[in-house]
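Removed: one protein chain of the complex. Kept in place: all other protein chains.
So, chain A:
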Amino acid sequence: MKALILVGGFGTRLRPLTLSVPKPLVEFANKPMILHQIEALKAVGVNEVVLAINYQPEVMLNFLKDFETNLGIKITCSQETEPLGTAGPLALARDKLIDDSGEPFFVLNSDVISEYPFEQMIKFHKAHGGEASIMVTKVDEPSKYGVVVTEESTGKVEKFVEKPKLFVGNKINAGIYLLNPAVLDRIELRPTSIEKEVFPKIAAEGKLFAMVLPGFWMDIGQPRDYITGLRLYLDSLRKKSSSKLAIGPHVVGNVLVHESAQIGEGCLIGPDVAIGPGCVVESGVRLSHCTVMRGVRIKKHACISSSIIGWHSTVGQWARVENMTILGEDVHVCDEIYSNGGVVLPHKEIKSSILKPEIVM
């Protein structure tokens, strides 16, 4: 089987992290976002992944080279020279996706994190016998999204309603599709939307079916959702393979600590924390609801909550970093500094406190 991952552009919503690496390579729970998807695809027998990308394909391919051999999966890029929307890239990668097998292929939105129940999706797809399957997920506020209205018993999609003002349903498109090759015949090579142009036509013919995604789902394309997504992911990890989570008197709730990271005495870590490889967390540090990327040093008595600490940054003694503070790569927060929602671009030194959320260029 094959899969296409819609990587897209600059990942501006996840800046300043995406100023240093392409978005799919930003670690989520100590693993590049895209690897979560590739590993799950490999697990259900996908042997070739095409990345639809329009920015820095070399960086991506260089990075993924090792994983190709390790995972035994072929990874290629299909580069757009102009933005083609959500459907155009499928037409562009048509030759890579179609082979003699006639099997359906996966299409994933790269921002989405979930338990990736691909096995169930394949079964669902085969069972309904239609042309395309999409995953839907229930949300609290459907009016922010495109709502998918389905026939309750079969899952057959009746219509799409974009940002409905009145309640028509609470299931939204989760950005995970399984499509027959025939779908490609419906897509022209031009900027076009799969949600707005392609799916409604298939639905009109009664050949589009929606499966409710079991487990959690989160679009982690922006910092706040990234932090929420980590909580959901670690909750799910607790149920599935809790041995991966840290234990000890200094741990509260779900915490992921890379084996090469060091934690000092008298710390209190958690809940919902990921500490990356090579990190040094000195004594008396408090971490909660945060991600600490590779090579970071958190000095004594610092306190971090609801924040992302970018690669190789340092947080000084008695510093307080909170409320969606995002430190880019190689940022240094001096001793005793307070950051309330500071968004700091790479290679900066923070010498004075940030009282209100603001961007530090």
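General observations
We adopt the following convention: a contact is a pair of C-beta atoms (placed from the backbone, for glycine too) under 8 Å apart; a residue touches a chain by one contact, two chains touch by 3 or more; residues count from 1.
Rule of thumb we're sticking to: contacts and distances are computed from a predicted model.
This complex has a chain not shown, and the name its UniProt record holds, of "Nucleotidyl transferase domain-containing protein", "Vacuolar fusion protein MON1 homolog", "phosphatidylinositol N-acetylglucosaminyltransferase" or "Calcineurin like EF-hand protein 1", is "Nucleotidyl transferase domain-containing protein".
Residue in contact with the omitted chain (choice from A:150, A:173, A:254 or A:305): A:305.
By the touch criterion stated above, the residues of chain A touching the omitted chain are 266, 268, 283-286, 288, 300-301, 303, 305, 317-318, 320, 322, 336, 338, 340, 353, 355-356.
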